[in-house]
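Structure first, commentary second.
Missing here: one protein chain of the complex. Every other protein chain is in place.
And then chain A:
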Amino acid sequence: MKRRNTEPYVRLTRPLVRDSGVLRPATWEEALDRAAAGIRRTLTGKGPEAFGMFSCARATNEMNFVAQKFTRAVIGTNNVDSCNRTCHAPSVAGLARVFGSGGGTSSYQEIEDADVIVIWGGNPREAHPIFFHHVLKAVHEGAKLFVVDPRRTSTGSWAHRQLQLEVGTDIPLAHAIAREIIHSGLANTTFVERATEGYAEFAASVEPWTLEVAEKTTGVPAELIRELAHTYARADRAQLSWTLGITEQHNGTDNVLSLINLALLAGQVGRYGAGLNPLRGQNNVQGGDMGAIPDRLPGFQDVLDAGVRAKFDTAWGSAIPPHHGLNLTQMLDAMERGDLTCVYIIGENPVQSEADCEHTIKRLANVDHLIVQDIFLTKTAQLADVVLPATAAWCESDGTFTNSERRVQRVRKALEPPEGARDDIELLSELARRLGHDWHYTGGEEVWDELRSLSPMHAGMSYARLEELGGIQWPCYSEDTLEPTFLHARLWAEDPAERGRPAPFTVIEHSPPVDLLTEEFPIRLTTGRRLDSYNTGVQSAGFPSPLRQGETLDLCPEDARALGVEPDELVRISSRRGEIVAPVRLDKGLKPGLAFMTFHFPDEVDVNVITIEATCPIAGTAEYKAAAIRVDKLPAEV
């Protein structure tokens, strides 16, 4: 495999349809008719459960609302999900299980006002730079920053202490911190007794994880674990924040729950400045609050609740199925089995973003009718039966995005889309009309007002008010009020009725990475982002970044020496799934035995050929962070 300069993608401006195996340009009428005919064929032949919708965490809330409404009201299934599944689904699952709501609990201002900040399994200095500005404000004011990560990163260089743990040992580390807090008498007993349940079982479960045992398992010196435990528990306001280092493991939800346990134990949640914050990786990945998930209707309302369903059915004239739909991971499995035969993908590129991508291609190839709606002819779109050229949500349409602090902000049209591209909502409406539903949305605001009428947590956010206030955090129940910037204040209420359901501790077992290190595959590969690039590079490859260096295999100097490889030398990297070739780069922030790569240049080096598809059974997120690999020098002639 040779390295070449990344060719930027060119905007799609004509619909495409597949004839005799080849995608050819078509008129809009032809393409939409073809798309609708395929859906109708599926509904007649196999019923609504054979349809799946991949909605888009890059598009507006309004588009996500319409996409899930299309899935539920037009098709009649809950099989709708988004790429949240590949990143923060464990965060949402964990937070929702304990607190009833899957959002991060604090605002950015509270980060600045915290006195202890723990960043666990994340590198926001590169992946969320403006969030890190808020962290740095706090650090300059004297806040202590702890960074827990297998790599020493640029985030870590700002830390008061760095805990460089072995990949996949987050639970032992969290357990040891919990045990230390309990044994030092630093647990917030008032909060634990009043607002939580299951403490005794939890305390018993962490008992074996002494500092010494944890040091052996995690590689973090006992003294550092002790210091983090004491500092976090003693803080007036402590923030615990994480990203994909926590979630992209085969037990991602357990990892999240083990961090939530710490916040419950120390009472570091539900107060101003104390909180739990997954940093979201996509502009609108909180858009799950629009219901583009298989178990929740808009506003995180439970699809199993008959009253909730009735409200939507009345408004939409629909009959929403009274059971959970398939999530993205389950949809891919169902494609392989031949149960899911019609798939509608909006703005997602699973062919390059899913772990073990060869497997994903086989599954999508198994689909009878694949519709892809995107701004580019991505590798996924190249497999489609019908390709619908869309507009770019963030600058060619009106709507809203929801950010990591739950702030809903206005997205505005600044550019005329290229001739031939059409708005996402308009396309969904065109298809709905062809399938017998008379949809005519005049724009984002009309969709948003429909959402506000159905989702209590969004009710108070009119476009006018979003404009006036520069965005509003959810929940916002009425147009006259604003809620506190943080969630779950109820847990601190003295009145049990106001306090409501206690937040449960979770008993969690440690489970090491699925891909075992052996003599054949002795190196642990973990993955992440670089500052100037983004995900599969489809968007970020388009600008001339002076920082761009292409894909590399990062190794520590000791490992490079042991393997006899030099910087820039091409090496073969193989795993139990496949092999790729990439040049070596040295990174002193890595420990011996740990290698690092990104997914930014899949057209040159497709890292997801070698990642492992082992998924979290609760959230369905794959273990991108822990593949076992071997690195070999290439023969001299290649």
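Methods note: a residue touches a chain if its C-beta (ideal position, glycine included) is under 8 Å from a C-beta of that chain, and two chains touch if they have at least 3 such contacts; residues count from 1.
Here is the rule we go by: contacts and distances are computed from a predicted model.
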Name per UniProt, for the chain absent here [options: "DNA-binding protein", "ArsR family transcriptional regulator", "Formate dehydrogenase alpha subunit" or "CRISPR-associated endonuclease Cas1"]: "Formate dehydrogenase alpha subunit"
Omitted-chain contact residue, chosen from A:Ala176, A:Val285 or A:Leu328: A:Val285
Contact with the hidden chain (one of A:Arg72, A:Arg407 or A:Arg524): A:Arg407
Hidden partner chain, touching residue among A:Phe312, A:Tyr344 or A:Trp394: A:Trp394
Hidden partner interface residues of chain A, rising order: 8-11, 13, 58, 108-109, 113, 127-131, 133, 136, 140, 158, 270-272, 279-286, 375-376, 392-396, 401-405, 407, 409-416, 418, 470-471, 484, 489, 492-494, 531-534, 538-547
